[in-house]
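In what follows, a single structure is set out as C-alpha coordinates and then discussed.
Note that one protein chain of the assembly has been removed; the remaining protein chains are unaltered in position.
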Amino acid sequence: MAESSARPSSPPEDPARVAEFEARIARGESIEPKDWMPERYRKQLVRMMSQHAHSEVVGMLPEGNWITRAPSLRRKMALIAKVQDEAGHGLYIYCGTETLGVDRHDLILQLLDGTAKYSSIFNYPTLTWADIGCIGWFVDGAAIVNQTMLAKASYGPYARAMVRICREENFHKRQGFEIMATLSAGTPAQRAMAQDAVNRWWWPSLMMFGPPDEASSNSDELMRWGVKRKSNDELRQRFVNLTVAQAKAIDLVLPDPALEFDETTENWKFGAIDWDEFWRVVKGDGPCNRDRIAARKKAHDDGAWVRAAASAYAAKQREVSSEAA
Amino acid sequence: MAPLFPYLLRLADDRLVLGHRLSEWCGHGPILEEDIALANISLDLIGEATLLLKLAGEIEGQGRSEDALAYFRDAIDYRNALFAELPRGDFAFTIVRQFLFSVFSLLQMEALTKSANADLAGIAAKAVKEARYHVRHCAQWVVTLGDGTEESHARAQTALDELWRYTGELVMADDVDRDVANAGLGVDPSTLASAWRAEVDRVLAEATLTVPQVTYMQRGGRDGKHTEHLGHLLSEMQIVARSHPEATW
Partner (left out) sequence: MTPPDDSQWPLWEVFLQPPKGEPHEHAGSLHAATAEQALQNARDVYSRRGEAVSIWVVPSASITASTPDDMGPFFDPGNDKAYRHPQFYKVPRGVRVF
(Lines give C-alpha, C1' and ligand atoms only; values in the text may rest on other atoms or scores of the structure.)
Protein backbone atom coordinates (compact mmCIF):
# COMPACT_ATOMS: atom_id res chain seq x y z
CA MET A 1 0.00 0.00 0.00
CA ALA A 2 1.75 3.17 -1.16
CA GLU A 3 1.46 6.01 1.27
CA SER A 4 1.77 9.58 0.18
CA SER A 5 4.89 11.19 1.44
CA ALA A 6 5.58 14.84 2.17
CA ARG A 7 9.12 14.52 0.87
CA PRO A 8 9.60 14.62 -2.92
CA SER A 9 11.85 11.56 -2.94
CA SER A 10 11.75 8.37 -5.01
CA PRO A 11 8.73 6.09 -4.38
CA PRO A 12 9.02 4.12 -1.12
CA GLU A 13 10.70 0.79 -1.67
CA ASP A 14 9.22 -2.53 -0.60
CA PRO A 15 10.68 -3.12 2.90
CA ALA A 16 10.83 -6.86 2.21
CA ARG A 17 13.07 -6.29 -0.81
CA VAL A 18 15.28 -3.91 1.17
CA ALA A 19 15.54 -6.43 4.02
CA GLU A 20 16.47 -9.23 1.63
CA PHE A 21 18.98 -6.93 -0.10
CA GLU A 22 20.66 -6.20 3.24
CA ALA A 23 20.58 -9.90 4.13
CA ARG A 24 22.38 -10.72 0.87
CA ILE A 25 25.08 -8.24 1.81
CA ALA A 26 25.31 -9.62 5.35
CA ARG A 27 25.80 -13.08 3.79
CA GLY A 28 28.76 -11.65 1.87
CA GLU A 29 27.08 -11.88 -1.54
CA SER A 30 28.16 -9.67 -4.35
CA ILE A 31 25.65 -7.13 -5.70
CA GLU A 32 25.88 -6.98 -9.49
CA PRO A 33 24.73 -4.25 -11.90
CA LYS A 34 21.38 -5.78 -12.81
CA ASP A 35 20.41 -6.88 -9.31
CA TRP A 36 17.65 -5.05 -7.52
CA MET A 37 19.10 -2.37 -5.22
CA PRO A 38 17.66 0.50 -3.20
CA GLU A 39 17.90 3.72 -5.14
CA ARG A 40 19.87 5.24 -2.28
CA TYR A 41 22.46 2.44 -2.49
CA ARG A 42 22.87 3.13 -6.18
CA LYS A 43 23.26 6.87 -5.53
CA GLN A 44 25.75 6.37 -2.71
CA LEU A 45 27.84 4.08 -4.87
CA VAL A 46 27.81 6.45 -7.81
CA ARG A 47 28.98 9.18 -5.43
CA MET A 48 31.71 7.07 -3.78
CA MET A 49 33.00 5.47 -6.96
CA SER A 50 33.04 8.63 -9.05
CA GLN A 51 34.76 10.51 -6.22
CA HIS A 52 37.37 7.77 -6.13
CA ALA A 53 37.85 7.92 -9.91
CA HIS A 54 38.13 11.71 -9.84
CA SER A 55 40.80 11.39 -7.15
CA GLU A 56 42.91 9.09 -9.30
CA VAL A 57 42.75 11.45 -12.24
CA VAL A 58 43.41 14.63 -10.24
CA GLY A 59 46.17 12.71 -8.45
CA MET A 60 48.07 12.53 -11.74
CA LEU A 61 48.75 16.25 -11.52
CA PRO A 62 50.91 16.69 -8.39
CA GLU A 63 53.10 13.79 -9.45
CA GLY A 64 53.03 14.64 -13.14
CA ASN A 65 54.48 17.96 -12.04
CA TRP A 66 57.88 16.30 -11.55
CA ILE A 67 58.06 14.00 -14.60
CA THR A 68 60.07 16.45 -16.66
CA ARG A 69 62.51 17.00 -13.78
CA ALA A 70 62.97 13.43 -12.53
CA PRO A 71 66.70 13.17 -11.75
CA SER A 72 67.54 9.82 -13.33
CA LEU A 73 66.29 7.89 -16.34
CA ARG A 74 64.98 5.04 -14.22
CA ARG A 75 63.13 7.41 -11.86
CA LYS A 76 61.74 9.23 -14.88
CA MET A 77 60.35 6.02 -16.33
CA ALA A 78 59.04 4.79 -12.98
CA LEU A 79 57.22 8.07 -12.42
CA ILE A 80 55.66 8.11 -15.89
CA ALA A 81 54.53 4.52 -15.33
CA LYS A 82 53.06 5.41 -11.95
CA VAL A 83 51.11 8.38 -13.28
CA GLN A 84 49.96 6.21 -16.17
CA ASP A 85 48.73 3.60 -13.69
CA GLU A 86 46.71 6.29 -11.94
CA ALA A 87 45.03 7.18 -15.22
CA GLY A 88 44.25 3.51 -15.57
CA HIS A 89 42.80 3.31 -12.07
CA GLY A 90 40.57 6.28 -12.76
CA LEU A 91 39.48 4.58 -15.94
CA TYR A 92 38.65 1.25 -14.25
CA ILE A 93 36.56 2.97 -11.59
CA TYR A 94 34.76 5.31 -14.01
CA CYS A 95 33.81 2.24 -16.05
CA GLY A 96 32.64 0.52 -12.87
CA THR A 97 30.52 3.56 -12.06
CA GLU A 98 28.98 3.49 -15.53
CA THR A 99 27.47 0.07 -14.75
CA LEU A 100 25.14 1.99 -12.42
CA GLY A 101 23.59 3.91 -15.28
CA VAL A 102 25.66 7.09 -15.51
CA ASP A 103 27.77 8.38 -18.40
CA ARG A 104 31.44 9.19 -17.86
CA HIS A 105 30.92 12.48 -19.70
CA ASP A 106 28.46 13.63 -17.02
CA LEU A 107 30.75 12.52 -14.20
CA ILE A 108 33.59 14.55 -15.67
CA LEU A 109 31.41 17.64 -15.93
CA GLN A 110 30.51 17.24 -12.24
CA LEU A 111 34.18 17.27 -11.34
CA LEU A 112 34.87 20.32 -13.45
CA ASP A 113 31.94 22.38 -12.17
CA GLY A 114 32.76 21.60 -8.55
CA THR A 115 29.71 19.49 -7.67
CA ALA A 116 31.80 16.35 -7.27
CA LYS A 117 34.61 16.00 -4.76
CA TYR A 118 37.98 14.31 -4.96
CA SER A 119 40.50 13.37 -2.29
CA SER A 120 41.73 16.53 -0.67
CA ILE A 121 45.32 15.37 -0.40
CA PHE A 122 45.81 16.33 -4.05
CA ASN A 123 45.17 19.97 -3.22
CA TYR A 124 48.67 20.18 -1.78
CA PRO A 125 51.64 21.16 -3.98
CA THR A 126 54.70 19.03 -4.80
CA LEU A 127 57.60 21.30 -4.01
CA THR A 128 60.68 19.08 -4.31
CA TRP A 129 61.68 15.73 -5.79
CA ALA A 130 61.34 14.24 -2.30
CA ASP A 131 57.62 14.99 -2.40
CA ILE A 132 57.36 12.32 -5.09
CA GLY A 133 58.86 9.73 -2.76
CA CYS A 134 56.66 10.93 0.08
CA ILE A 135 53.48 10.70 -1.97
CA GLY A 136 54.28 7.13 -2.92
CA TRP A 137 55.06 6.22 0.69
CA PHE A 138 52.30 8.09 2.55
CA VAL A 139 49.55 8.77 0.05
CA ASP A 140 49.68 5.45 -1.79
CA GLY A 141 50.28 3.78 1.56
CA ALA A 142 47.12 5.34 2.97
CA ALA A 143 45.23 4.50 -0.22
CA ILE A 144 46.29 0.85 0.10
CA VAL A 145 44.91 0.68 3.66
CA ASN A 146 41.63 2.06 2.33
CA GLN A 147 41.57 0.00 -0.83
CA THR A 148 42.30 -3.35 0.77
CA MET A 149 39.04 -2.82 2.59
CA LEU A 150 37.24 -1.80 -0.60
CA ALA A 151 38.36 -4.96 -2.40
CA LYS A 152 35.62 -6.63 -0.35
CA ALA A 153 32.99 -4.01 -1.16
CA SER A 154 29.51 -5.36 -1.72
CA TYR A 155 29.22 -3.95 -5.22
CA GLY A 156 30.87 -6.40 -7.63
CA PRO A 157 32.28 -4.04 -10.26
CA TYR A 158 33.80 -1.82 -7.55
CA ALA A 159 35.37 -4.74 -5.70
CA ARG A 160 36.80 -6.17 -8.92
CA ALA A 161 38.28 -2.83 -9.97
CA MET A 162 39.86 -2.57 -6.53
CA VAL A 163 41.51 -5.99 -6.77
CA ARG A 164 43.16 -4.94 -10.02
CA ILE A 165 44.16 -1.60 -8.49
CA CYS A 166 45.61 -3.09 -5.29
CA ARG A 167 47.94 -5.26 -7.37
CA GLU A 168 49.37 -2.20 -9.10
CA GLU A 169 49.32 0.04 -6.01
CA ASN A 170 51.79 -2.07 -4.04
CA PHE A 171 54.46 -1.33 -6.61
CA HIS A 172 53.81 2.41 -6.20
CA LYS A 173 54.18 2.41 -2.47
CA ARG A 174 57.40 0.39 -2.63
CA GLN A 175 58.82 2.79 -5.23
CA GLY A 176 58.00 5.78 -3.02
CA PHE A 177 59.48 4.23 0.09
CA GLU A 178 62.58 3.28 -1.85
CA ILE A 179 63.03 6.87 -3.05
CA MET A 180 62.77 8.10 0.54
CA ALA A 181 65.24 5.47 1.75
CA THR A 182 67.71 6.50 -0.95
CA LEU A 183 67.36 10.18 -0.07
CA SER A 184 67.66 9.54 3.64
CA ALA A 185 70.90 7.64 3.07
CA GLY A 186 72.21 10.18 0.59
CA THR A 187 73.88 13.58 0.78
CA PRO A 188 73.00 16.02 3.61
CA ALA A 189 70.98 18.06 1.12
CA GLN A 190 69.01 14.95 0.10
CA ARG A 191 68.38 14.00 3.74
CA ALA A 192 67.10 17.51 4.45
CA MET A 193 64.91 17.36 1.34
CA ALA A 194 63.38 14.07 2.48
CA GLN A 195 62.74 15.25 6.04
CA ASP A 196 61.18 18.48 4.77
CA ALA A 197 58.78 16.51 2.55
CA VAL A 198 57.82 14.27 5.47
CA ASN A 199 57.12 17.34 7.61
CA ARG A 200 54.73 18.72 5.00
CA TRP A 201 52.92 15.53 3.93
CA TRP A 202 52.42 13.65 7.21
CA TRP A 203 49.41 15.46 8.65
CA PRO A 204 47.53 15.86 5.33
CA SER A 205 48.04 12.12 4.80
CA LEU A 206 46.36 11.37 8.13
CA MET A 207 43.49 13.59 7.03
CA MET A 208 43.00 11.36 3.97
CA PHE A 209 41.01 8.96 6.14
CA GLY A 210 38.35 11.58 6.66
CA PRO A 211 36.82 13.18 9.72
CA PRO A 212 36.89 11.40 13.09
CA ASP A 213 34.17 8.74 13.51
CA GLU A 214 31.94 10.92 15.70
CA ALA A 215 31.86 13.57 12.96
CA SER A 216 31.24 11.17 10.08
CA SER A 217 27.64 11.27 8.81
CA ASN A 218 27.43 8.68 6.01
CA SER A 219 29.26 5.88 7.73
CA ASP A 220 26.53 3.79 9.41
CA GLU A 221 24.53 3.27 6.26
CA LEU A 222 27.65 2.59 4.18
CA MET A 223 28.78 -0.02 6.72
CA ARG A 224 25.39 -1.78 6.67
CA TRP A 225 25.59 -1.87 2.90
CA GLY A 226 29.06 -3.33 2.83
CA VAL A 227 30.56 -0.39 1.03
CA LYS A 228 32.58 0.72 3.99
CA ARG A 229 33.79 -2.04 6.25
CA LYS A 230 35.99 -0.20 8.72
CA SER A 231 35.66 3.21 10.34
CA ASN A 232 37.80 6.25 9.50
CA ASP A 233 39.59 6.14 12.84
CA GLU A 234 40.31 2.38 12.58
CA LEU A 235 41.90 2.82 9.16
CA ARG A 236 43.82 5.90 10.24
CA GLN A 237 45.21 4.04 13.26
CA ARG A 238 46.25 1.11 11.06
CA PHE A 239 48.10 3.46 8.73
CA VAL A 240 49.93 5.14 11.63
CA ASN A 241 50.94 1.78 13.11
CA LEU A 242 52.39 0.61 9.76
CA THR A 243 54.18 3.84 8.97
CA VAL A 244 55.92 4.54 12.31
CA ALA A 245 58.06 1.43 11.92
CA GLN A 246 58.83 2.28 8.31
CA ALA A 247 59.97 5.79 9.21
CA LYS A 248 62.28 4.42 11.90
CA ALA A 249 63.75 1.96 9.43
CA ILE A 250 64.89 4.74 7.11
CA ASP A 251 65.83 7.21 9.84
CA LEU A 252 63.22 9.88 9.10
CA VAL A 253 61.23 11.59 11.85
CA LEU A 254 57.45 11.85 11.72
CA PRO A 255 56.57 15.42 12.78
CA ASP A 256 54.49 14.47 15.81
CA PRO A 257 56.08 14.79 19.27
CA ALA A 258 53.00 13.09 20.76
CA LEU A 259 53.66 9.76 19.03
CA GLU A 260 53.84 7.12 21.72
CA PHE A 261 53.40 3.35 21.73
CA ASP A 262 50.55 2.11 23.90
CA GLU A 263 51.49 -1.35 25.29
CA THR A 264 47.90 -2.31 26.11
CA THR A 265 46.27 -1.50 22.77
CA GLU A 266 49.46 -2.08 20.75
CA ASN A 267 48.63 1.09 18.86
CA TRP A 268 50.78 4.13 18.28
CA LYS A 269 48.99 7.05 19.92
CA PHE A 270 49.31 10.23 17.92
CA GLY A 271 48.72 13.96 18.35
CA ALA A 272 45.76 16.14 17.48
CA ILE A 273 44.91 16.64 13.82
CA ASP A 274 44.11 20.19 12.74
CA TRP A 275 40.53 19.65 11.57
CA ASP A 276 40.21 23.34 10.68
CA GLU A 277 42.81 22.81 8.01
CA PHE A 278 41.00 19.69 6.81
CA TRP A 279 37.64 21.45 6.37
CA ARG A 280 39.27 24.52 4.89
CA VAL A 281 40.95 22.45 2.17
CA VAL A 282 37.85 20.30 1.52
CA LYS A 283 35.79 23.44 1.08
CA GLY A 284 38.10 24.85 -1.56
CA ASP A 285 40.78 26.92 0.17
CA GLY A 286 43.67 24.51 -0.09
CA PRO A 287 46.86 25.65 -1.87
CA CYS A 288 46.06 23.98 -5.19
CA ASN A 289 42.29 23.48 -5.46
CA ARG A 290 41.77 26.03 -8.20
CA ASP A 291 44.88 24.99 -10.12
CA ARG A 292 43.89 21.32 -10.13
CA ILE A 293 40.45 21.95 -11.54
CA ALA A 294 41.79 24.51 -14.00
CA ALA A 295 44.28 21.96 -15.31
CA ARG A 296 41.61 19.29 -15.72
CA LYS A 297 39.26 21.77 -17.36
CA LYS A 298 41.94 22.83 -19.82
CA ALA A 299 42.74 19.25 -20.75
CA HIS A 300 39.05 18.53 -21.22
CA ASP A 301 38.34 21.66 -23.25
CA ASP A 302 41.50 21.38 -25.36
CA GLY A 303 40.61 17.77 -26.04
CA ALA A 304 37.09 18.44 -27.28
CA TRP A 305 38.09 18.77 -30.94
CA VAL A 306 40.13 15.56 -30.71
CA ARG A 307 37.22 13.58 -29.28
CA ALA A 308 34.92 15.11 -31.88
CA ALA A 309 37.33 14.11 -34.67
CA ALA A 310 37.35 10.48 -33.56
CA SER A 311 33.55 10.42 -33.35
CA ALA A 312 33.24 12.02 -36.79
CA TYR A 313 35.72 9.59 -38.31
CA ALA A 314 33.91 6.65 -36.75
CA ALA A 315 30.60 7.89 -38.14
CA LYS A 316 32.12 8.14 -41.63
CA GLN A 317 33.45 4.58 -41.34
CA ARG A 318 30.00 3.30 -40.38
CA GLU A 319 28.47 5.07 -43.39
CA VAL A 320 31.06 3.52 -45.68
CA SER A 321 30.49 0.01 -44.37
CA SER A 322 26.70 0.30 -44.47
CA GLU A 323 26.92 1.54 -48.06
CA ALA A 324 29.17 -1.36 -48.93
CA ALA A 325 26.81 -3.87 -47.32
CA MET B 1 87.67 3.09 -35.73
CA ALA B 2 84.13 3.75 -36.83
CA PRO B 3 82.47 6.65 -34.95
CA LEU B 4 79.98 4.43 -33.14
CA PHE B 5 79.82 6.67 -30.06
CA PRO B 6 78.48 9.79 -31.85
CA TYR B 7 76.20 7.57 -33.94
CA LEU B 8 74.67 6.01 -30.83
CA LEU B 9 74.16 9.47 -29.32
CA ARG B 10 72.07 10.40 -32.35
CA LEU B 11 69.87 7.35 -31.95
CA ALA B 12 69.56 7.82 -28.20
CA ASP B 13 69.02 11.56 -28.15
CA ASP B 14 66.23 11.43 -30.76
CA ARG B 15 64.36 9.04 -28.48
CA LEU B 16 65.15 10.70 -25.17
CA VAL B 17 64.09 14.14 -26.38
CA LEU B 18 60.95 12.89 -28.13
CA GLY B 19 60.08 10.68 -25.16
CA HIS B 20 60.46 13.69 -22.90
CA ARG B 21 58.17 15.81 -25.08
CA LEU B 22 55.54 13.05 -25.03
CA SER B 23 55.76 12.76 -21.25
CA GLU B 24 54.65 16.39 -20.98
CA TRP B 25 51.16 15.15 -21.90
CA CYS B 26 50.73 13.06 -18.73
CA GLY B 27 47.59 14.29 -17.02
CA HIS B 28 46.72 16.64 -19.89
CA GLY B 29 45.60 14.30 -22.67
CA PRO B 30 42.33 14.74 -24.60
CA ILE B 31 40.81 11.61 -23.07
CA LEU B 32 41.95 9.18 -20.40
CA GLU B 33 42.61 6.32 -22.83
CA GLU B 34 44.92 8.46 -24.91
CA ASP B 35 46.78 9.73 -21.84
CA ILE B 36 47.66 6.11 -21.21
CA ALA B 37 48.60 5.44 -24.84
CA LEU B 38 50.93 8.43 -25.09
CA ALA B 39 52.59 7.49 -21.83
CA ASN B 40 53.25 4.02 -23.25
CA ILE B 41 55.00 5.44 -26.29
CA SER B 42 56.96 7.81 -24.08
CA LEU B 43 58.10 4.93 -21.88
CA ASP B 44 59.13 2.86 -24.89
CA LEU B 45 61.22 5.70 -26.30
CA ILE B 46 62.89 6.60 -23.01
CA GLY B 47 63.56 2.91 -22.42
CA GLU B 48 65.24 2.62 -25.82
CA ALA B 49 67.23 5.78 -25.13
CA THR B 50 68.39 4.41 -21.78
CA LEU B 51 69.72 1.24 -23.39
CA LEU B 52 71.36 3.19 -26.21
CA LEU B 53 73.00 5.68 -23.84
CA LYS B 54 74.30 2.87 -21.66
CA LEU B 55 75.87 1.24 -24.72
CA ALA B 56 77.22 4.59 -25.91
CA GLY B 57 78.94 5.12 -22.55
CA GLU B 58 80.52 1.69 -22.78
CA ILE B 59 81.74 2.35 -26.33
CA GLU B 60 83.14 5.73 -25.31
CA GLY B 61 85.02 4.00 -22.51
CA GLN B 62 85.33 6.99 -20.19
CA GLY B 63 83.05 5.69 -17.44
CA ARG B 64 80.02 7.82 -18.32
CA SER B 65 76.77 6.12 -17.38
CA GLU B 66 73.46 6.63 -19.17
CA ASP B 67 72.46 9.15 -16.48
CA ALA B 68 75.74 11.03 -16.78
CA LEU B 69 75.16 11.33 -20.52
CA ALA B 70 71.51 12.32 -20.19
CA TYR B 71 71.83 14.78 -17.31
CA PHE B 72 75.30 16.25 -17.60
CA ARG B 73 75.64 17.06 -21.29
CA ASP B 74 74.89 20.57 -22.48
CA ALA B 75 72.60 21.23 -25.45
CA ILE B 76 75.61 21.78 -27.68
CA ASP B 77 76.62 18.16 -27.07
CA TYR B 78 73.22 16.65 -27.77
CA ARG B 79 72.84 14.93 -31.15
CA ASN B 80 69.10 14.65 -31.66
CA ALA B 81 67.49 15.92 -34.86
CA LEU B 82 65.86 19.36 -34.51
CA PHE B 83 62.59 17.61 -35.27
CA ALA B 84 62.50 16.05 -31.82
CA GLU B 85 63.08 19.11 -29.66
CA LEU B 86 60.28 21.32 -31.00
CA PRO B 87 57.64 22.05 -28.33
CA ARG B 88 54.78 19.56 -28.18
CA GLY B 89 52.17 21.91 -29.62
CA ASP B 90 48.60 20.66 -29.80
CA PHE B 91 47.54 17.03 -30.07
CA ALA B 92 47.72 17.16 -33.86
CA PHE B 93 51.33 18.37 -33.76
CA THR B 94 52.33 15.68 -31.29
CA ILE B 95 50.67 12.82 -33.12
CA VAL B 96 51.76 13.88 -36.63
CA ARG B 97 55.33 14.22 -35.37
CA GLN B 98 55.17 10.87 -33.64
CA PHE B 99 53.83 9.24 -36.80
CA LEU B 100 56.57 10.72 -39.00
CA PHE B 101 59.24 9.63 -36.52
CA SER B 102 57.84 6.15 -35.90
CA VAL B 103 57.84 5.25 -39.58
CA PHE B 104 61.49 6.28 -39.73
CA SER B 105 62.36 4.52 -36.48
CA LEU B 106 60.80 1.26 -37.65
CA LEU B 107 62.85 1.27 -40.85
CA GLN B 108 65.98 2.27 -38.99
CA MET B 109 65.60 -0.32 -36.24
CA GLU B 110 64.74 -3.10 -38.71
CA ALA B 111 68.02 -2.38 -40.49
CA LEU B 112 69.93 -2.19 -37.21
CA THR B 113 68.89 -5.72 -36.20
CA LYS B 114 71.68 -6.71 -38.60
CA SER B 115 74.31 -4.54 -36.89
CA ALA B 116 77.67 -6.19 -36.32
CA ASN B 117 77.48 -4.86 -32.77
CA ALA B 118 75.45 -7.54 -31.00
CA ASP B 119 74.24 -5.20 -28.25
CA LEU B 120 72.92 -2.70 -30.76
CA ALA B 121 71.28 -5.48 -32.75
CA GLY B 122 69.58 -6.65 -29.56
CA ILE B 123 68.30 -3.18 -28.67
CA ALA B 124 67.05 -2.81 -32.24
CA ALA B 125 65.13 -6.09 -32.11
CA LYS B 126 63.18 -4.85 -29.09
CA ALA B 127 62.71 -1.40 -30.60
CA VAL B 128 61.29 -2.86 -33.83
CA LYS B 129 58.36 -4.39 -31.95
CA GLU B 130 57.71 -1.12 -30.16
CA ALA B 131 58.01 1.00 -33.31
CA ARG B 132 55.56 -1.24 -35.15
CA TYR B 133 52.94 -0.50 -32.52
CA HIS B 134 53.76 3.21 -32.50
CA VAL B 135 53.27 3.38 -36.27
CA ARG B 136 49.95 1.59 -35.98
CA HIS B 137 48.69 3.86 -33.23
CA CYS B 138 49.89 7.13 -34.70
CA ALA B 139 48.96 6.37 -38.32
CA GLN B 140 45.45 5.60 -37.12
CA TRP B 141 45.28 9.00 -35.44
CA VAL B 142 46.71 10.84 -38.44
CA VAL B 143 43.98 9.35 -40.62
CA THR B 144 41.34 10.04 -37.95
CA LEU B 145 42.36 13.68 -37.63
CA GLY B 146 42.87 14.21 -41.33
CA ASP B 147 39.54 12.66 -42.19
CA GLY B 148 37.63 13.64 -39.04
CA THR B 149 36.18 17.12 -38.70
CA GLU B 150 37.10 20.33 -40.52
CA GLU B 151 38.88 21.52 -37.42
CA SER B 152 40.91 18.34 -36.94
CA HIS B 153 41.82 18.35 -40.61
CA ALA B 154 43.01 21.97 -40.41
CA ARG B 155 45.05 21.31 -37.29
CA ALA B 156 46.63 18.19 -38.80
CA GLN B 157 47.53 20.07 -41.97
CA THR B 158 49.02 22.94 -39.96
CA ALA B 159 51.07 20.46 -37.96
CA LEU B 160 52.34 18.83 -41.15
CA ASP B 161 53.17 22.23 -42.66
CA GLU B 162 55.21 23.14 -39.56
CA LEU B 163 56.97 19.79 -39.23
CA TRP B 164 57.84 18.97 -42.81
CA ARG B 165 60.86 21.27 -43.06
CA TYR B 166 62.39 19.34 -40.14
CA THR B 167 61.88 15.86 -41.57
CA GLY B 168 64.77 16.08 -44.01
CA GLU B 169 67.31 15.91 -41.21
CA LEU B 170 66.06 12.44 -40.24
CA VAL B 171 67.13 10.98 -43.58
CA MET B 172 70.28 13.06 -44.11
CA ALA B 173 73.65 11.30 -43.94
CA ASP B 174 77.11 12.59 -43.15
CA ASP B 175 80.51 10.96 -42.63
CA VAL B 176 79.50 9.60 -39.21
CA ASP B 177 76.59 7.72 -40.77
CA ARG B 178 78.56 6.55 -43.77
CA ASP B 179 81.49 5.32 -41.68
CA VAL B 180 79.36 3.28 -39.29
CA ALA B 181 77.37 1.90 -42.23
CA ASN B 182 80.55 0.87 -44.01
CA ALA B 183 81.73 -0.86 -40.85
CA GLY B 184 78.45 -2.82 -40.73
CA LEU B 185 77.64 -1.29 -37.36
CA GLY B 186 75.01 1.29 -38.28
CA VAL B 187 72.66 2.26 -41.08
CA ASP B 188 73.02 5.22 -43.43
CA PRO B 189 69.71 7.08 -42.91
CA SER B 190 69.63 8.38 -46.48
CA THR B 191 69.10 4.77 -47.61
CA LEU B 192 65.79 4.82 -45.74
CA ALA B 193 64.50 7.98 -47.41
CA SER B 194 62.42 6.50 -50.22
CA ALA B 195 60.84 3.76 -48.09
CA TRP B 196 60.03 6.37 -45.45
CA ARG B 197 58.49 8.67 -48.01
CA ALA B 198 56.44 5.91 -49.61
CA GLU B 199 54.82 4.90 -46.32
CA VAL B 200 54.28 8.48 -45.20
CA ASP B 201 52.68 9.43 -48.54
CA ARG B 202 50.35 6.44 -48.32
CA VAL B 203 49.02 7.37 -44.89
CA LEU B 204 48.80 11.09 -45.61
CA ALA B 205 46.77 10.34 -48.73
CA GLU B 206 44.35 8.23 -46.74
CA ALA B 207 44.18 11.09 -44.23
CA THR B 208 43.35 13.50 -47.09
CA LEU B 209 46.35 15.61 -46.08
CA THR B 210 48.66 17.42 -48.49
CA VAL B 211 52.42 17.01 -48.40
CA PRO B 212 53.91 20.50 -48.02
CA GLN B 213 56.35 22.06 -50.47
CA VAL B 214 59.57 22.96 -48.71
CA THR B 215 62.52 24.77 -50.25
CA TYR B 216 65.07 24.06 -47.53
CA MET B 217 65.25 21.31 -44.94
CA GLN B 218 66.34 22.58 -41.51
CA ARG B 219 69.32 20.78 -39.97
CA GLY B 220 72.10 21.11 -37.44
CA GLY B 221 71.03 18.90 -34.56
CA ARG B 222 73.39 16.10 -35.61
CA ASP B 223 76.29 18.51 -34.98
CA GLY B 224 74.89 20.09 -31.83
CA LYS B 225 73.56 23.19 -33.56
CA HIS B 226 70.10 23.16 -32.06
CA THR B 227 67.09 25.46 -31.94
CA GLU B 228 66.55 27.57 -28.82
CA HIS B 229 64.01 25.00 -27.64
CA LEU B 230 66.52 22.36 -26.58
CA GLY B 231 68.21 24.58 -24.01
CA HIS B 232 64.94 25.12 -22.16
CA LEU B 233 64.01 21.46 -22.38
CA LEU B 234 67.33 20.40 -20.88
CA SER B 235 67.26 23.10 -18.18
CA GLU B 236 64.09 21.58 -16.90
CA MET B 237 65.13 17.99 -17.40
CA GLN B 238 68.54 18.34 -15.76
CA ILE B 239 67.91 20.81 -12.93
CA VAL B 240 67.53 18.39 -10.02
CA ALA B 241 70.39 16.13 -11.09
CA ARG B 242 72.72 19.07 -11.69
CA SER B 243 71.78 20.71 -8.37
CA HIS B 244 73.13 17.65 -6.58
CA PRO B 245 75.97 16.48 -8.80
CA GLU B 246 77.37 13.96 -6.31
CA ALA B 247 74.04 12.39 -5.45
CA THR B 248 72.50 9.09 -6.45
CA TRP B 249 68.77 8.84 -6.83
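Labels A and B are assigned to the chains in the order they are written; within every chain, residues are numbered from 1.
Convention: contacts are C-beta pairs under 8 Å (C-beta built on N, C-alpha and C of every residue); 3 or more make two chains touch, one makes a residue touch a chain.
It should be emphasised that the depicted structure is a prediction, and the values quoted were computed from it without experimental measurement.
Among the chains on display, the ones the left-out chain touches in the entire complex are A, B.
Within the whole complex, the absent chain has one touching residue among A:39, A:220, A:274 or A:301, and that is A:301.
Among B:37, B:70, B:156 or B:207, the one in contact with the hidden chain is B:37. In the complete complex, the hidden chain is touched by one of A:25, A:61, A:78 or A:108, namely A:108.
In the complete complex, the residue from B:137, B:155 or B:222 that touches the missing chain is B:137.
On the side of subunit B, touch with the chain left out of the figure occurs at residues 31-33, 36-37, 40, 133, 136-137, 140, 144.
One chain of the complex is left out; on subunit A, the residues touching it are 17, 20, 32, 34-36, 88, 91-92, 95-96, 98, 103-105, 108, 160-161, 164, 300-301, 304, 307-308, 310-311, 313-314, 317.
Just so it is clear, only the chains that are shown with their structure count from here on.
Here subunit A touches subunit B in the complex through residues 57, 60-61, 64, 67-77, 80-81, 83-84, 87-88, 90-91, 94, 129, 179, 182, 186-187, 189-190, 295, 298-299, 302-310, 312-313, 316, going by the rule given at the top.
Chain contact summary for the complex, subunit B toward subunit A: residues 20, 23-24, 26-36, 39-40, 42-43, 46-47, 49-50, 53, 66-67, 70-71, 90-91, 143-145, 147-149, 151-152, 155, 236-237, 239-241, 244, 246-249.
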